[in-house]
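One protein chain is absent from this view; the other protein chains keep their places.
Per-chain numbering from 1; labels A, B and C assigned in written order.
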Amino acid sequence: MKLFEHEAKEIFRAFGMPTPPGGVARTSEEAKKRAEEVGKPVVVKAQVLSGKRGKAGGVKFADTPDDAARHAEEILAMRINDLPVEAVLIEEKLDIQQEIYVGVTVDRNARKYVMIGSSAGGMSIEELAEESPELIIKHHVDPFLGFRAFEARNMAIAMGFKGKNINRLGSFFIKLWQIVTKYDVELSEINPLILTKDGRFLAADARLNIDDNALYRHKDIIENLHREPAEMNERELKATAEGMAYVELDGDIACICNGAGLTMATLDAVALYGGQASTFLDLGGGSDKERVEKGIEIALQYDKVKAILVNIMGGITRCDDVANGIVAVRDDQGIDVPLVIRMVGTNEKEGQDILTKAGIPFLKTMEEAAAKVVELVKEVK
Amino acid sequence: MKLFEHEAKEIFRAFGMPTPPGGVARTSEEAKKRAEEVGKPVVVKAQVLSGKRGKAGGVKFADTPDDAARHAEEILAMRINDLPVEAVLIEEKLDIQQEIYVGVTVDRNARKYVMIGSSAGGMSIEELAEESPELIIKHHVDPFLGFRAFEARNMAIAMGFKGKNINRLGSFFIKLWQIVTKYDVELSEINPLILTKDGRFLAADARLNIDDNALYRHKDIIENLHREPAEMNERELKATAEGMAYVELDGDIACICNGAGLTMATLDAVALYGGQASTFLDLGGGSDKERVEKGIEIALQYDKVKAILVNIMGGITRCDDVANGIVAVRDDQGIDVPLVIRMVGTNEKEGQDILTKAGIPFLKTMEEAAAKVVELVKEVK
Amino acid sequence: MAVLVDKDTRVLIQGITGSQGTFHSNAMLEYGTKIVAGVTPGKGGESVNGIPVYDSVKNAKEAEDATASVIFVPAPFAGDAALEAITNDLNPVVLITEHIPVRDEMIVVHAAKAKGITVIGPNTPGIITPGAKQKLGIMPGHVFSEGVVGLMSRSGTLTYEIAAGMTNAEVGISTAIGLGGDPCVGLTAVEAVELFKQDPETKALVLVGEIGGDAEERAAAYIKNEYDLPVVGFIAGRTAPPGKRMGHAGAIISGSSGTADAKIKAMNAAGIQVAEKPSDVARILNELL
Partner (left out) sequence: MAVLVDKDTRVLIQGITGSQGTFHSNAMLEYGTKIVAGVTPGKGGESVNGIPVYDSVKNAKEAEDATASVIFVPAPFAGDAALEAITNDLNPVVLITEHIPVRDEMIVVHAAKAKGITVIGPNTPGIITPGAKQKLGIMPGHVFSEGVVGLMSRSGTLTYEIAAGMTNAEVGISTAIGLGGDPCVGLTAVEAVELFKQDPETKALVLVGEIGGDAEERAAAYIKNEYDLPVVGFIAGRTAPPGKRMGHAGAIISGSSGTADAKIKAMNAAGIQVAEKPSDVARILNELL
């Protein structure tokens, strides 16, 4: 679950990390008021769960409250990465001495948290890793001992800080770690952390992603947010509620399969035969008739879909269940796009009999099925 | 810092441990009201920071609210272990199937927390250890991995519980552990934990001591209590505020020394020569003139004191500082009991000169000093 | 003749009385798996599919001499169950459960490492050694036939797809290991290759990867330096867009890292033939063996 910048900053502040003075606005009037409260030049920032909002024009500076209102109006009318901007954050524009990067994420290989710091903040950590890898300081956290204050200071020292700044910067790492352990954070970044010309450290931006699998331990956070855990469209919400994995893509063929790896491989096969998928839909293991019905229904609601490819490798999932689900959708509400089915494994024979009886053709290999659906989509176009 | 039973139970409930219905009363009228609210036979329990209140008559059963009021009145008038009873806890009298012991403490030798459980609760763990050691189940907690749910269940199993009771009892251990880690608990006991005839587990008594050295991390608890961290008399409060260790005893000789071990050894030496100490007062390391003055002042306020023995082994503490402190108290306010001084170590010569000039005699060994002070006290009596 | 699991493996099922545990312990028994005990706290004394149920791993191990564990416990309790298995020295510990918090996974992995115990998963179909008729997991046993190819994979049904293709082409499997679809898993691809390297009966490997992380790149580097027998690869997610989780928590391209291209490139550089389609895997193996 991704938090908005202003939500993440609220948590940061609760743990004692300073952020620039300011507040959230959902209208240009509110934006003006916030800017007046700040009483200095401000920055107006789109609140979206997406990086690169700067490049998309979602960050603007304003010298006066009226400017702030104007910028806010523009930004609130934008869509960034296909998501509407529902709020802006108005904050004091800082007098920057240095931009710093402070972050934490999970290192898959070490199976440990890794604290990351750099004296060269502002750009993305990926860009930094390519341009100046020597400026990235990493510390893998001992899974049993946790992250210690002296390790935080050592990071600040390795990042080139001296004197009182060692403890000042170190404390951001410590507080970030406290947030990580309290809220099962899987990724957090303060980028940039600003050292102002008058010597203060402030978290100027904030990214905070909580491990979805651990949300059940943090119901308090979700309640405090007064919003849905994620920005999802209607179909994504439905699929998530059903426990299916659903991703929308730019093509026109909906791939409905069981298992994430098989679904990805099916998308790839479609591409191999010259097609393009519109939908990644992993029904999950042990799907029954109702689940298959729900999956096809959700897939059909996406307006880019021009054909459906069902590819089932029966293990726990039984082919007869799948066949019954397909027949039910067709009979109850109709499927108005071409439908290609490939279905093998558990109860394969029974499933095929059901499809045959219902007059629905099927194929034996996923390659045949992928080729076929691409062919059919071309006819439709 | 020791919590009262009702304070500990509030924390227990916050962590989801059930306790018997009831509440605190500070007057007999309140006690009646609490008993009426319970609506069943109740137990009236003195709230004192001392064990063995049962034997002192501080626990009484009442069938009616009027009985409860009567018992409360009696108990609120009592002193238990020389402490006044300022509140009683009125709780539903439980229908007992089994009394269980659940506790946690620090094992000095293992340098680990140890979870302790027994199917034979109700009596003190020391008594139980003597009578039926085989009924005590212990688990040392891994300092890095902490205490796990399966270990809690294993304790319940080892204690002889079966079926759903394994998880039910286990959850008390888990919650106790959560409280330990959240609040730096150094000792906690639920004794007895009651299994009622209708199959419920309830924490019928509660003991919870927080590590004094960790109180700075738990200011919230102290604020919520609306009382001083410990029940101390005026002299104890003063000594504690000064960072001195001060313990009042039943004898008549105040021993003022530097260092806990030396102070204990001085008490012992007094006893060896036939005397009895009234006061253990460890001035601490590096005491200056003011500290010595304060220490003697506090000691003199205890009405049992008939003589003072100052025994200083100068290390960081300088004998001249001590001598100046003694002279200052004598000159400023007078010392109206016999005073014996032994003082060696750092700046011994300078200190002795100061005493000599002031006409205060001193001795060279602690044995001589102990013998002398015992002799002088006998003369006073 | 296999890795991690052989005919002497004596299996304990944690969470056996749940619907998943009951269903799959039956399927495992039918396949031939030596299940000796089940554990569900509070249900000691019951039995499931004829398997005795105990209240704790400790009790079950003492009574039935179990050596390995398969865990079907729901995610909030699965980390604890794994630590219980690890504490009692069961090895391997197969963690089927999906959606375990990553912090719990990290603790489990390192607690196991400290004791030299192999954790497979979480979010894995499990491990199967067809020659011993032992499967510790949820895979359909019949698609795996006995043979000399070691198979490791981050996904379930895709593995069955490839294994079924191999079986049709009469290419058998020594042991197939589902490494798990989560970002943090116990047994890594590199460690799996190391294990297969030590197995004299395994004559070739199949490495089925997918987008996300760099486990495949690391395995390729290891294979390049340390493994001399034929290896065939397959990578799912070649057309996946960056920044989207493709079903598996671990299947996500972050920024420019974790792409299929990078993995295929690394595999090719290590002399691994990478199949374009799942059905190509068996074909290439037949050419190589």
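Here is the rule we use: a residue touches a chain if its C-beta (ideal position, glycine included) is under 8 Å from a C-beta of that chain, and two chains touch if they have at least 3 such contacts.
Quick caveat, the model's predicted, so the values are computed rather than measured.
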Query = Which visible chains touch the chain that is not shown?
reply = A, B
Remark   = Among listed residues B:258, B:324 or B:352, the absent chain is touched only by B:258
Message = Given that one chain is not shown, which residue among B:59, B:83, B:249 or B:335 touches it?
response = B:249
Query = With respect to the chain omitted from the figure, which of B:40, B:70, B:93 or B:112 is a touching residue?
reply = B:112
Key: Among A:148, A:182, A:218 or A:238, residue touching the chain not depicted   = A:148
Message = One chain isn't shown here. Among A:164, A:219 or A:349, which residue touches it?
response = A:164
Task = Spell out, residue by residue, where the missing chain touches subunit B.
result = 106, 108-109, 111-113, 124, 126, 143-144, 181, 184, 186, 211-214, 216-217, 245, 247, 249-250, 257-265, 267-272, 276-277, 280, 282, 285, 313-316, 344-346, 365-367
Contacts of subunit A with the absent chain, listed as residue ranges = 145, 148-150, 153-154, 157, 162-167, 170
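Just so we're on the same page, only the chains that are shown with their structure count from here on.
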Key: subunit A and subunit B, separation of their C-alpha mean positions in angstrom   = 53
Ask   = What are the residue numbers in subunit C that touch two or more other chains?
value = 107
Query = What are the residue numbers in subunit A that touch two or more other chains?
reply = 144
